[in-house]
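I am attaching a structure below and will ask some questions about it afterwards.
A single protein chain has been omitted; all remaining protein chains appear in their positions.
After this line comes chain A, so read on.
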Amino acid sequence: MDKNSFLIQAIVYLSAAVVAVNLAKRLGLGSVLGYLFAGIAIGPYLLGFVGEEGKELMHIAEFGVVMMLFVIGLELEPNLLWRMRKLILGLGGLQILVSAIALGSIAYLAGQVWQSSLVIGLILALSSTAIVMQTLTEKSLLKTKAGQSSFAVLLSQDIAVIPMLAIFPLLATQQTNVVSTSFIANLPGWQQTLLVLAAIGGIILAGKYVVGPVFRWVAKTHQRELFMATAILLVFCIAELMIMVGLSPALGTFLAGVVLANSEYRHELESDIEPFKGLLLGLFFIAVGASINFGLIAANPGLILTLVLGLVIVKGVILYVLGAFFDIKGDQNMLFAVALAQSGEFAFVLFSFAGQYQLLDEQTTSVLVAVVAISMALSPLMFVLNERLIMPRFFTKQKAKRESDDIHETHPVIIAGFGRYGNIVGRFLKANGISATILDNDSDRVDLLRKFGFKVYYGDASRFDLMKAAGAESAKLIIIAMDTPEQCLQMVSLVKSHFPHLKILSRAYDRKDAFDLMDAGVDNIYRETLDSSLRMGTDALSMLGLRAYNTHRAARTFLRYDEKALTELLNYRKDTSSYIKVARDRIAELEELILSDMRDIEITERDSGWDSDALRKAVAGKDVSGNASSNEIF
């Protein structure tokens, strides 16, 4: 059996992931640690399923990071980014600078030349976007002060990779012939700069003016997989463009994500990319685990251990001090320091890049790679330690305050379906100051509504991932007003099974549909024609000369009895389901209607408190008998 056949490889990776992640989750360690252990287990030093090709895999898996930044960008509106500028530039910039100087000095004292020391300091100052973001998301810490600050620092680190790539060649002491993958590397400097600017401008313009129409065009086919393909194509194109001009693909897709954050396709894109992102990231963590060189560690355990601890402690202390300067308090600051104390995946890329320019010798590089990988693997463990040992002991758990600048916009109401019915509900809510997250799967309608300033998102609302992206977990109500009864029912069962806390208000088309919804357990059902038909009937009675208030109350009473009859008929329908099935259509419907109308006689007997008949009779009785009841009439 060929150990390297695609299927065998896939089976090895997937089963390792399934088992390890599941175990890690059960032990409360988080999925990242699970993937890393899976990687170590199948790596060359334990089971040996994966050999040198693990490095190849890492390159593919790095695409998970690219996709993750795209999704992060999608959740981040430009104005929010602007509001975070102080954290990104101030806190992030200082973190890189101070950490690089501190770590670089240590390297210099350890005998490296200053150029190599600078390179080592800069590279190790970076943290792992993949691990930190994944862990923070999993623990729902992204919206806390620590989460937001961590995110800002990671973002500025991602940006800092670009100048680093530019500086390293200048530091090179020996002239080397480097084969650059960059398409424009051989052009003069000013042309390179222009092309880079053009590429970034192109992404912004395309995101604003081209991507929308393309998605609309694709959405019209109503083929979900085609939409997904387009989304992935978009990410691939941006990544390739970035590589061509020598920028980080992650940064490019992040930018594209931010540009598309305001678009109607945001939630759909997010949920389409999400599973790919998750799997690729998992693969990436497995690759990190598999790439840890246990041979090297076994040869110098003391050195490696000292380096890892030194790295984490130096970075952690710097983060904690800076955090205190930027007003991050108590347990939040501890979390912030613990979160970012490791080194990141960019280190692997940058070490090999620096190696190309002879800035680092091979021995140093392999030791540092091992240190980075171990620090990454330790990171989820440190989260767990911090959570279980440090937090409870040293910090009274400060309530994680929710910042008003949330990455997600969350509304208390979700409207699924914004057609002729849903739009009235939505407008009415809006007129009363309640904003709703609106989902609709008619791309023309979404387009039109967007022009009128409604925040409508494209997508099939009855999909779990889209509902999740739309904030179903934090919403209070869902208004179901989709185009067909089948869609509404599908939606109801989705909400009932995955978001049971949501109160459901559903539109029904007719009585049969109302029955189906009642069977599905919906309490608030609105038959779409009922109220307007009754209003018409009321006006008709008025035009025939009946008093308006009388007809109005008659309509209210009719409505009440009709709803009551509906509930009673539901049971009747259940009892004689076989009969109804045979006589299904109109006859049964008519029979039900007549049955309910027989109760309408009660409508004419209402409001007896205003009815003087009874009083007249009583007065008449007094006239005959002259008894004492007369004093009870007012």
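By definition in this document, a residue touches a chain if its C-beta (ideal position, glycine included) is under 8 Å from a C-beta of that chain, and two chains touch if they have at least 3 such contacts; residues count from 1.
As a working rule, contacts and distances are computed from a predicted model.
Between the names "ABC transporter ATP-binding protein", "3-isopropylmalate dehydratase small subunit", "NAD(P)H-dependent oxidoreductase" or "Sarcosine oxidase gamma subunit", the one given in UniProt for the chain missing from this structure view is "NAD(P)H-dependent oxidoreductase". Looking at A:Asn432, A:Ser497 or A:Ser608, the residue that reaches the missing chain in the full complex is A:Ser608.
Residue positions on chain A in contact with the hidden chain: 553, 556-557, 560, 606-610, 614-615, 618, 621, 629, 632-634, in rising order.
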